[in-house]
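Here's the structure we're looking at; comments come further down.
Of the protein chains in this complex, one is absent; all others appear in place.
Per-chain numbering from 1; labels A and B assigned in written order.
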Amino acid sequence: MKVLKVAVEKCISCGACEEKCSTLFKKENDREKSCIQINPKNGGRVINVCNQCGRCIDVCPPEALKRDASGIVRLDAKRCVGCLICVGFCPTSAMRQHDDYLVPFKCISCGQCVNVCEQGALVL
Amino acid sequence: MIQVNNNPFPYDNNMTISDILKKKKYMDHMIVVRINGNHVRPEEYNTKVVKDGDDVKVIHLFGGG
Partner (left out) sequence: MQIEKLRSEHKLLTEFKYDLQPIEKGYANRTLYINLSENHIESQPVTQFMKDKFVGGKGFGLYKLWHAVKPETRWQDPENEIIIAPGPVAGITQYPGTGKSLVVSISPLTDMIIDSNVGGYVGPFLKFSGWDALEIQGKAEKDVIIVIDGNDGTVKIEEAPLEAVDGHVLGEQLTEMYAKDEDDMRNVSVVTAGTAAENTLIGLLNFTFYDTRKKVARLKQAGRGGIGTVFRDKKVKGIVIRYAGTHGNMNNVDDIAPINKAGITIHKQIDKLDDVQCRMRQVGTANIVEVMDAYDLLPTHNYQYGSHKDTVKIDSHTFIKNYLSQNSPDGCWYGCSLSCAKAAEGFKLESGPYKGDKVCVDGPEYETAAGCGSNIGVFDAHAILELNFYCDTYGIDTISFGTLTAFVMECYERGIITKEQTGGLELTFGNKWAAYELIHQMSRGEGFGKIAGLGIRKMKDVFVNEFGADRDFLNDIGMEQKGLEYSEYMSKESLAQQGGYGLTNKGPQHDEAWLIFMDMVNNQIPSFEDKAEALHYFPMFRTWFGLCGFCKLPWNDTTPESNATADEPAKMPEHVQNYVNIFNGVTGLSIDRDELIRQSERVYNFQRIFNIRMGKGLRVHDATPYRSMGPVTKEEYLSREERYDGQLKDIIGLDPTEMSLEDKMAATRKHREAQYEKLTDAVYKRRGWTPNGVPTVEKLSDLGMDLPELVEVINKHL
């Protein structure tokens, strides 16, 4: 399973990954709509993105979350009822929610952010 | 003498919150403790000593039915 791995020491918080992700999937450049988020912490930063742990699968009432053939946790928007329990129970706060959408969203290891990271801080 | 939940309660020297809970047979589950209006954290129950004349409140946050 190809999970997005982060090397936080290389990250310079340029925001290119956030821009790529949100523009690609939500058609807007808005870091609040990006599956990957770089958040400042203690003078440095934290790269917050789904590590495919799968905890959300068991807490989802309509079974809208499942691992695909590659082991990536995928959300079926048609089954989702918008309860946001996955958002609340995500151990790393990597399941994203935005008021513009009824359905949460998360990293699916597509690798597009890897391509735009000039620091090599992201790897699939 | 101290007050526990608005009732007089006999005071012993160096009595801690844990001692009071034991004597009153209160469970230490889902409670909020205040001494003279000041919140006492659960980590402090064993060590926080109550003084003579203190007003102790042990509020059970018990939803119940």
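Note that contacts are C-beta pairs under 8 Å (C-beta built on N, C-alpha and C of every residue); 3 or more make two chains touch, one makes a residue touch a chain.
Values in this document were obtained by computation on a predicted structure and should not be read as measured data.
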item: Omitted-chain contact residue, chosen from A:87, A:108 or A:123; value: A:87
item: Selected residue (touches chain absent from view) among A:7, A:24, A:59 or A:124; value: A:59
item: Contact set of subunit B toward the excluded chain (per top definition); value: 5-7, 25-27, 29-30, 32, 39, 57-65
item: Residues in subunit A touching the chain absent from view; value: 58-63, 80-85, 87-89, 97, 99, 102-103
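Just so we're on the same page, only the chains that are shown with their structure count from here on.
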item: Between subunit B and subunit A, distance of the C-alpha-averaged centres to the nearest whole Å; value: 46
